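Every protein chain except one is present and positioned as in the full complex.
For chain A:
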Amino acid sequence: MSEQHSRDKTHFGYKTVDSEDKEKLVANVFHSVAGRYDLMNDLMSMGIHRLWKRFTLELSAIRKGQKVLDIAGGTGDLAMKFAEIVGPEGKVVLADINDSMLKVGRDKLTDQGIIGNIDYVQANAECLPFADNTFDLVTISFGLRNVTDKDAAIRSMLRVLRPGGRLLILEFSKPRHDVISKVYDAYSFSALPMMGKLVTDDAESYRYLAESIRMHPDQDTLEGMMKDAGFVKTGYHNLTDGVVALHKGIKP
């Protein structure tokens, strides 16, 4: 069930690009949108992304004193809540490959008084710079589709999790009903670039967003990739009819 892409080529939205170039192209997208990322998230999802993240928080089963790694944590929505839950005895690491996003996240969380139990690390999800068996929970929300080698990233997440620890992947997925799918396509290919143009003066980045969602593995394929990497007790929850799916896996 591994993701099918050649060794040298991969997709960037609907375009096929060299694997080495995708990282730079994705970085440019997020450098461009970082400043207004939260505002755009609220506009594009009509605020529903907060509900998806809250559901993720609920399924994390995280407790006081535990260690959490939030990959592609961006502006820190989830990391902030995790930091409150694990308390001063615990630790949260907010990791993102993009330094612009990381700076926005760090400033936002510091302004909200989230300090002491949180670290910020610029890291590539494919080769996480942490020791084996470090974290009780690893999350990646709306980040996996931007990773060049998703299989390598999932294996890397498995490595840094403690046995019994869990991985949660919150990501856009495939709507279950055709009607929803058609409405969603119309919305994401026409309204999203227009909103991007109006708010961030960057329609291209939001066209990439819509295209990258379509190119991302569907629910069952992603679950298969998690199983192949070595996760057990895998499963997923469809949110908003499968527009978004929350995948869960446990490290044996």
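Just so we're on the same page, contacts are C-beta pairs under 8 Å (C-beta built on N, C-alpha and C of every residue); 3 or more make two chains touch, one makes a residue touch a chain; residues count from 1.
Following the convention adopted for this analysis, contacts and distances are computed from a predicted model.
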Per UniProt record, missing subunit out of "HEAT repeat-containing protein", "Transketolase", "ABC transporter ATP-binding protein" or "Ubiquinone biosynthesis accessory factor UbiJ" is "Ubiquinone biosynthesis accessory factor UbiJ"
Of A:F82, A:Y120, A:Y208 or A:Y236, the residue touching the omitted chain is A:Y236
Of the candidates A:L51, A:C127, A:V183 or A:V232, the residue in contact with the absent chain is A:L51
Logged for chain A, residues touching the omitted partner chain are 48, 50-51, 54-55, 58-59, 61, 63-64, 84-85, 87, 219-220, 223, 235-241, 246
